[in-house]
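For this view, one protein chain was removed and the others were kept in their places.
Letters A, B and C name the chains as they come in the text, with residue numbers starting at 1 for each one.
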């Protein structure tokens, strides 16, 4: 039975509770392809840069959905030109090649495509905001059949 | 049956509880592809000095009993003088102030006392052996009433 | 001098570090040295590198491949704007000698820690650099264009043998022929012309003197951009493999006073003629038979091997670059042509010298450096660092200084033996070999010494295994 072979989520919670009530500073449990590591002090995760690294993807709350990331450093624009309507409104349907905005690098305009089918649910950066490579720009709730 | 081949999750919980009530600073259990490591303080595995540190107490098998440690660096002698009988034979009873040997430092003889009541069960260093401060010299099985 | 982004505020000026690896760490140290705030322009692969953690801020400019990150002037300029940088330091390689970056920054009124764009263009290719050098009276290799391939013998005599036949419109070393005497020249010149015509659409040739046993000696210069030149001694970089420098030292050993003066004076004349701005290097070949000196090229940037000069003279060239770019006094002293100490730099690369210098990227599980007198280590390595496969293989530079060359060679050998780098294969074995070799200990090996000497060693080791 799978009940014996792999622990359920509840089993893991039980184990964590058990370890937590114990006096361990650190614990590591591996069971098949499940691995649990606990530590009361000190990092378990990779060291975080001490610098004021601006990777908003890690600091902003990330809504569920597919992230559209900036293809380069630059300035993000939602509209093709000042005063013009945005390329796409929140709540609109998008297809993979729908342009959702532009990243401008030294006067060169680089269109950003949605990449997936779905509904654009939110923008994670403001219009005219400076963005870096890989920064999360917008979120698309993918169409279910896709 | 899988019951025999791999422990169930409950077995692991039991093991953790068992270890927790014990006095281990660290524990590591591997059973098939299950691995459990516990530590009460510090990292899971302490850094081992790269030097050829000579602390035999940590490398020799330690018989159960009370360890008599060398009070200083020097040469350990079991006998008061060459050819004389040893201060104490294996299996003999000792009291706290029983001399079990001598550590010689630059021609100065420093007697080593048992420190406890009991039976001297073994020596952990040879006669005439160089010893360091804190090195385990002998083992005493303490008298039960003590 | 010129207006700078942050000149009006009390905030420290921002230095954008447009490079990676050990030189990024080095530039960050120089920025701290002058009280500036270093911001790193990094590829996604370097966003959490040791240099990134040393910087005040990291701006991710693109993905790991250099063609989409470190080699794109517009991305660096954009990062400089986002950082509010007063100055961009390009390091070496990448965009350091590309006029495009310097020009983009000029438009944005951000200083570039390097020469003016027109200087970069003037010295950017060998033929243009040769013209500039000739005009400044710098000794160059005898060379002459061939008018008629049938009467080429007289030209060959005027230059001397051995010589090289080169195509005027050729490049990348293609179509070059080595000629040892007049007979060979007469026979090979027509062939070369025909091939040049076929390959480059033009059969024009020139002849250039070839020096088979020459040392690579270079002069460190610093110009104020207005014609004033400072000379900071010379470096010998003759221990090379396929034109890659492996070991450098300051001063170049065993040069006569006259030979040294020729190089230093020529370099000074070149800096003055160009009104060169900032740090640069003038490279020469020194023929070991005749002690003839010929100009090779100008490296219009800080070089990998700049620390040997810094340690020899007690100066900070990178801080001086930044200060000059900010319009400050670079604070460089006038120094004698020969320093009072010898400094040797060992380049430690993630390559396997026993297997044809195959790259060996990977995770550095543990790294330990020697300490004590005269030792400096420029590196980005730390325990657990994942050495990325995208970039060059330089891991660290071990720089050792001592009162004499003999003492420096011995100290470098001992220091190299103490380095511990676990997890990847390094070139340390070659350094221990070279530093123990009588030819190197004597000093003054040529650029063609290392290759065959190392191969000979490898063959001997193969023999002994059998």
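Here is the rule we go by: a residue touches a chain if its C-beta (ideal position, glycine included) is under 8 Å from a C-beta of that chain, and two chains touch if they have at least 3 such contacts.
Every value quoted in this text rests on a predicted model; they were computed, and no experiment measured them.
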item	value
Displayed chains contacting the withheld chain	B, C
Option touching the unshown chain, where C:154, C:201 or C:371 are the choices	C:371
Of C:118, C:331, C:422 or C:459, the one touching the omitted chain in the full complex	C:331
Chain C residues that touch the omitted chain in the full complex	25-26, 29-30, 32-35, 307, 310-311, 313-318, 331, 333, 335, 339-342, 370-378, 401-404, 407, 411, 414, 417-418
Those residues of chain B which, in the complete complex, touch the missing chain	47, 49-55, 72-74, 105-106, 108, 130, 132-135
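Methods note: only the chains that are shown with their structure count from here on.
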item	value
Most widely separated chain from chain C, with each centre as the mean of CA atoms	B
Chain A and chain C, separation of their C-alpha mean positions in angstrom	42
CA centroid of chain B to CA centroid of chain C, Å	59
Rounded Å distance between chain A and chain B, as computed from the means of their C-alpha atoms	53
Junction residues of chain B, two or more chains touched	none
For chain C, residues that touch 2 or more chains besides their own	none
